[in-house]
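Below you'll find the structure, written out as structure tokens, and then a few comments.
Apart from one protein chain that is not included, each protein chain of the complex appears where it belongs.
Up next is subunit A:
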Amino acid sequence: MGQRRRAGAVKTLSSERDSADVARICNRKHNICMVSDFFYPNMGGVESHIYQLSQCLIEKGHKVVIATHAYGRRRGVRYLTNGLKVYYLPLQVMYSQSTATTCVHSLPLLRCVFVREQITVVHAHSSFSSMAHDALFHAKTMGLNTVFTDHSLFGFADLSSVLTNKLLTITLCDTNHIVCVSYTSKENTVLRAVLNPEIVSVIPNAVDPTDFTPDPSQRPADRITIVVISRLVYRKGIDLLGGIIPELCLKHPDLHFLIGGEGPKRLVLEEVREKYQLHDRVRLLGALEHKDVRGVLVQGHIFLNTSLTEAFCMAIVEGASCGLQVVSTRVGGIPEVLPDDLITLCEPTVRSLCDGLEQVIAKQRSDSFPSPASIHNRVRNLYTWKNVAERTEKVYDKVVGEEVLPLAKRLRRLRSHCGPVAGSIFAFVAMLDFLFLLLLQWLLPDRFMDVAVDATGPHGLWRQKTSRKKFD
């Protein structure tokens, strides 16, 4: 408690200082801990977002560590490229790579990580990850500044989203800053978690443009290929795809489909293929590794996305970066992603998507589209990780100047923001968490914990070693 008061006092002092100090604060390097259940070896958008963002922040001189749960035999401490340190903590996995949440049991290990790495900002990712929620909860108990990035859109009606939304309201009501990947996602998060929109920023995802370069020579000349790359699940609108395929294949005998991805809705596509005898024209490639995606994309002329909900669609940016014409449904954050002349937006119905595709196919036949290389050149500077890192850095600069709510205020905030029942329950849990922290601090005071040797950051040993190697 004493430690937190001191920290609070320092913070109010620093906020009283005038703008002369702002420049110094802006140049300050942070010790950032990214927390999420989802990280490599698991594959997906959140994982690569965390990895790429961390790498760019390391390049800017910040210290970054990642905490996630153990994946099988991969547990303990690992180092990735450029000294990015990853803690694989042995926490029990409950459901689809998400850990069980009790709000308390992960405190000893996370406290150990935060203390020994001298973390100043805790950045949690993804609202599906209960470890992220736990980490935010503990970080606030320990008096650390917190940032949360939301990667997905949710509904409001069904039971699971009602519960997740409640949990999100509770975690975010005293979080310092929230980052969303698109304006639609911001609106959704603000509504779901009953937030003040001023503390929510929009920082889109990015793609590495050097990974997705066009190569028109890979396209077969005698046919038009439509590429679909997504997980084959309901959310991605695979049922729509099942309706489109037979209709277009009947009209255009030179049309081929190339579908990458795996999931429960694969059955729908296999059924369609069987029924209309399209085995030679609809190829299902199964699950693709990230490095193979480009090889599939460059074989096509048109990229089709049929998602029913999407916060920010990375796939269409990757498609456009490879020089494909993009056809997509007008849902969620998709309309914000690409300029209007690079994308054809349709309503999420079979009819509308077919019309949109017909138009694009007709244009493709008359060769009235710009060349893949020119599309790539336009897209490559739209979304870069460097830009994402710069904007995230600004969020950190803002956040470290803010005050972390002391316990009494936090309890009041919980009860006033989250309803009388859930608010009281979680105020009680926050109390428990605080008492548990006191117990841990009594059992093993912070001063007995070894401060970790920095691999990254201003005093990082990793960079010195490599630069020394360069000089030798």
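In the analysis below, a residue touches a chain if its C-beta (ideal position, glycine included) is under 8 Å from a C-beta of that chain, and two chains touch if they have at least 3 such contacts; residues count from 1.
Throughout what follows, contacts and distances are computed from a predicted model.
Participant: UniProt name of the unshown chain, from "Phosphatidylinositol glycan anchor biosynthesis class H", "Molybdopterin synthase sulfur carrier subunit", "Transmembrane channel-like protein" or "Gpi16 subunit GPI transamidase component"?
Facilitator: "Phosphatidylinositol glycan anchor biosynthesis class H"
Participant: Of the residues listed, A:V77, A:A287 or A:L435, which one is in contact with the missing chain?
Facilitator: A:V77
Participant: Return the single residue from A:R116, A:R330, A:K398 or A:R415 that touches the missing chain.
Facilitator: A:R116
Participant: Any idea which of A:P41, A:G72 or A:P90 touches the chain not displayed?
Facilitator: Missing-chain contact among the listed residues: A:P90.
Participant: Which residue numbers on subunit A touch the omitted chain?
Facilitator: Here the touching residues of subunit A are 75-77, 87, 89-90, 108-109, 112-113, 116, 444-445, 447-450, 452.
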